[in-house]
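What you see is the complex with one protein chain gone and the rest in place.
Naming follows writing order (A, B and C), and every chain is counted from residue 1.
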Amino acid sequence: MLSDPAAAISVAFDKDGILEEMCNGKGYIDMSTVDAETSIKISEGVTSKGGRFLEAPVSGSKKPAEDGQLIILAAGEKGLYDEAIPIFDVLGKKSFFLGQVGNGAKMKLVVNMIMGSMMNGFSEGLELTEKSGLDPRTLLDVLDLGAMANPMFKMKGPSMLKSNYPPAFPLKHQQKDMRLALALGDENAVSMPVAAAANEAFKKARSMGLGDQDFSAVHETVKGPKHP
Amino acid sequence: MLSDPAAAISVAFDKDGILEEMCNGKGYIDMSTVDAETSIKISEGVTSKGGRFLEAPVSGSKKPAEDGQLIILAAGEKGLYDEAIPIFDVLGKKSFFLGQVGNGAKMKLVVNMIMGSMMNGFSEGLELTEKSGLDPRTLLDVLDLGAMANPMFKMKGPSMLKSNYPPAFPLKHQQKDMRLALALGDENAVSMPVAAAANEAFKKARSMGLGDQDFSAVHETVKGPKHP
Amino acid sequence: MLSDPAAAISVAFDKDGILEEMCNGKGYIDMSTVDAETSIKISEGVTSKGGRFLEAPVSGSKKPAEDGQLIILAAGEKGLYDEAIPIFDVLGKKSFFLGQVGNGAKMKLVVNMIMGSMMNGFSEGLELTEKSGLDPRTLLDVLDLGAMANPMFKMKGPSMLKSNYPPAFPLKHQQKDMRLALALGDENAVSMPVAAAANEAFKKARSMGLGDQDFSAVHETVKGPKHP
Partner (left out) sequence: MLSDPAAAISVAFDKDGILEEMCNGKGYIDMSTVDAETSIKISEGVTSKGGRFLEAPVSGSKKPAEDGQLIILAAGEKGLYDEAIPIFDVLGKKSFFLGQVGNGAKMKLVVNMIMGSMMNGFSEGLELTEKSGLDPRTLLDVLDLGAMANPMFKMKGPSMLKSNYPPAFPLKHQQKDMRLALALGDENAVSMPVAAAANEAFKKARSMGLGDQDFSAVHETVKGPKHP
């Protein structure tokens, strides 16, 4: 579970790397979150040596990882996936096999794109509540009782109201994922006006110097001056 | 719990209506979903006769109503609210007192605005999944296990994938609520680009003749031609 | 040519107003920019007294007015329009007869909506040029030579680059016109995602306290921190 594409490539291809000892029958599972191209490149390296490859990025951050409650989005060699299930059952609460290499990365982009649109819709609602003279903490309570109740609103809402954004998932990474998801839409001619508007809000937040804060810091972009 | 502002006004002000028998000490609770202006007009009618008024729109549709699981957004006369709590406890799982008349209506608009942005983000994600060659049913499973899990995605997702939109909440009403929420933002100088993009998608759906379908029919606006 | 709907209504309906002396055959031409509803109300007042009515809002601000170069968007009584042509020929370079009362107001909203989208597209381009290390004054020159050359870019561009927005047309009025144009779209189920995004940018500008500046001050909303 490496930090980024460069690290994943390095561990696979560099001196003393994975490929040097790769051979027939061996399997390599990369659980990093990388783009589909990186994943495919590593896969080709592994299989050219006779090995088997599985990408297995995860959904969930620090706490779910500690609790073994990750969601595992695997794709690649089905036989290797089957062998890995006992390990995945320890690390995660659920694993999915999604087909060919690259599909794990794509599924993760879609999930994060929806997350970004939700976060913006939520953030706009909090601000509208406050500027309309209502108590935004009541909005949190109302949302948590209804059809839109979800852990993210519950977890992030209270600190957003305090303009407090400790980075569980940095905004610049969230914006990068939205950009990549929109690029995936571009390839497939899928028009996504709400995700595009959300992406521009994250870019606005970056221009305000909020890239290293939690992605919920996009809340700052909808704020105008405070009521007197 | 009347159908619209016109009905609420009629029941209050017309011949044989509420106001004819209104007098000192009597209370009137209107649980219709109306705009703040209508609510204030009825409130003024009631209080001018010496009566007490409470607006109490609800969040939740058919099933929660049958199960006594509504969320009640009350505003107006606090004393009347206190007296009504035993009744609200039967109808709903939770009631809120939000202050002056009009605040119940406003809170409901904010909730529905967030709902509209979420529905669009979700709908775009479903389409992107499908066009990228992934199984959108897997997306539903992944979402339901993570930080964005919510009853609405769980409930609406499977029928959206079948282009099936039986009207639990008609799209034209959802679009009207988004318009009113954006108007509330206009009054208070709150810029809400994601809600605005979502609103235009609902308008697109109306122009496609989907106004009487469920609001999840906005899914049709992101669909291009099917893969061969 | 009165300042707003309230003034137009007052001059028509109040004591010593137009209607007191209105009678068969007399004509009244209101050149104020008002909404269709106000115009229709005045029209009904005038015609109920036997008079004839024409709304005739103008496109063009201070300089074209002084030079007799306005564009006149007339609607209402065709006979009265024909009689007024010699006057319109002095005030404006061109007049249009658009049919029933309200159509003049609507045409003006459409024109101003397009103006708002153009101004935002232009403003984003200026900022992108600057942040990409190009000279935005060159962009002005390039634009002025090509298929998009127009007086507005030529006139407003240089002062926008100096963050200088003397109010020829106040931003709050421009935003109001975009809101009314979007409302007209709502009535007729026309989805306009670009105008909606532009409107939110103008609202952002209002929240930044720029409502009384020229509408080109929307440029401030796309600016991030300066390059060092």
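Just so it is clear, contacts are C-beta pairs under 8 Å (C-beta built on N, C-alpha and C of every residue); 3 or more make two chains touch, one makes a residue touch a chain.
This is a predicted model, so every value here is computed, not measured.
Shown as candidates are C:39, C:117, C:174 or C:207; the residue that touches the absent chain is C:117. Note that of C:29, C:80 or C:143, the residue touching the chain absent from this view is C:143. For subunit A, the residues touching the absent chain in the complete assembly are 179, 183, 185-186, 189-193, 196-197, 199-201, 203-204, 206-207. Contact between subunit C and the unshown chain involves residues 59-60, 71, 73, 93-94, 96, 98-99, 103, 106-107, 110-111, 113-118, 120-122, 124-125, 127-129, 131-135, 138-139, 141-143, 145-152, 155, 181, 184-185, 188-198, 200-201, 222, 224.
Just so it is clear, only the chains that are shown with their structure count from here on.
Chain closest to the overall centre, judged by the mean of its C-alpha atoms against the mean of all protein C-alpha atoms: B.
Subunit C has its Cα centroid 34 Å from the Cα centroid of subunit B. Our note on geometry: subunit A versus subunit B, Cα centroid distance of 30 Å, whole angstroms.
Residue positions of subunit B touching 2 or more other chains: 185, 189-193, 196-197, 200-201.
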